[in-house]
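This part shows chain A:
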Amino acid sequence: MSWQVHLPALVVSVPLLGAFISIAMVKPRLRNLWFATILVATTILAFLMWRYVAINGTLVYVMGGERWNLTLPSGMTLPIRIIMEVDAFGAFMALAGSIATLASGLFSVRFLDRVNDGNKFVALFFLLFAGMLGLEVTGDFFNFFVFLEIASVASFGLIAFWRDRPEAIEASFKYAVLSTFVALIFLIGVGILYGVYGTLNMAAIAKNMQVGFLEKLALVLFIVSLAMKSGAVPLHMWEPDAYGQAPAGVSCFLVVVGQASLYGMFRIAFSVYGQAFEGNVLAWVIIVLGLLSMFIGVIMAVIQKEAKRLMAYHCISQTGYMLMGIGLGLLALSSSQAMSEYGFTAMKGGIFHIINNAMYKGLLFLTAGSLFYATGTTNLNKLGGLARKMPYTTFMFAVAAAAIAGLPPFNGFVSKLLIYESSFVVHPFLAVVAMVTSILTLASFVKVFQSGFLGPSRDDLNNVREVPLSMVVGMMVLCVMIISLSMMPNWVLANLIEPAARDLVNQASYIQAVMGSGL
Partner candidate 1 sequence: MRPLSIVVRTICNIFAWFVAIFGAYVILHGHLTPGGGFQGGAIVATFIALLLVAHGGKSFLGWVKKEIFSSFEGAGLVAFVCVGFLGLSTTFLYNFLALKGGLFGSAVPIGPNAGVLNSSGTIALANIAVGLEVVGGLSAILIFMFLGMRYVSEGGKEGVKDDK
Partner candidate 2 sequence: MMDIAHIAILLMIVISAFFAIWFDNLLNAVISLCVMSLLISLEFYILQAPDVAIAEAGIGAGLTTAIYIMALKACRSSRWPGKGNDKNERS
């Protein structure tokens, strides 16, 4: 037994320990060191976990059990302890999330000099990190709820961190009420499943699943609550407020936290319900949510004047791509022919889009943050001519904007291409909406680039200088990731995306990892 089997527990408990100790770090230098150490350590742990899963297959870990893989104690047909279950999809999400978190953490180090109580920020940041990773490794419904609450409560505090700005408090309050309500209906769904099946483990419930009225009701509650947390369109109203008002490093982080909720939604739709849920209704609901998110998100983004608010609307529209890609996979789940025809391609596109979005959307928020750091505003009407003064930021922004718009040599195009072609098979309308969205995305980023970086330099921005080195390093991490993702799409598709998509589709192996071969 190698020590690496403990990785699912370590990857959550190390940031938690970091958060608990960080309130004792009163010296700023020591605190910054601690911040960077724990961030790097957790990212390395997430990478090791991904590698372990890639080599050895699905990793199951029993919390507090007699042995780490003793899922069923003798004579029981149900698991009784909390079980962490990491398959290739979860490990992939954890890896992508931790890289984006590392970048936003490095970016935020200099930000900490400006606030009085930096170690509270550090503690909240680590807690949000732990919550996000916990969502991605857990295999237990109630534990999922607990991590959802950790992530939401930490993000309320982080969004309102500039407490002297009324808008920040307002955004945080709206998010808090919506999110608390949604977490409660998620808990009601968990209670319903517990009442019917007498267990809380996802795989055990999936094995015994007989879809009736109650199961459908629980499914509705799960889907709606997680769609709201990830910001799909009819429920997206909080997202531009929250992402626009949070500190920039936190906005970059909140993107990957939203994707963790998306992960939970796909996990429930594929691994818990899967083929037991007959009919295409669920798949079409997810696809329609995706279409609405794509279109309305981008069309609202075109008219925005605040850079971060505009990027937040783009975040909604990119979420739409993922929803549509994986929804198409869900549509093809019941027939293997459809799966090989378009479903698997669409899922590859959707999953590839998750890591792409984490990288370029994070980078865009970071550039907006450095604009704010340098000039004190993100209002595009008050900016202009910054290209000469902030060359690194301009370069990063150009790369990220090209990637998000899906300009060809960049990674955004690869995932979008996969989605276009597979959605065209189902119905041309889907592909048309996706393409129009892509064009409008390009248009709105041209607007940002033109009014923010190009044009004559303004008089009130004469003293602007490039941001400090640590911020540039934070942005550089994501920029390098974007360029390498664009340069070797083949390797990424073969080693990162395809195992994830295969594990997500394969419900039987998910169940078997916990319940043994009794399927």
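To be clear about the criterion, a contact is a pair of C-beta atoms (placed from the backbone, for glycine too) under 8 Å apart; a residue touches a chain by one contact, two chains touch by 3 or more; residues count from 1.
Here is how the candidates were picked: all candidates are chains of the complex that A comes from, given by their letters.
Everything numeric here is computed off the predicted structure, so don't read it as measured data.
**Q** Have a look at 1 or 2 and point out the one touching chain A within this complex.
**A** Of the listed options 1 or 2, chain A touches just 1.
**Q** Applying the document's contact rule, which stretches of chain A touch candidate 1 when the two form their complex?
**A** For chain A paired with candidate 1, touching residues are 6, 9-10, 13, 16-17, 20-21, 23-24, 61-68.
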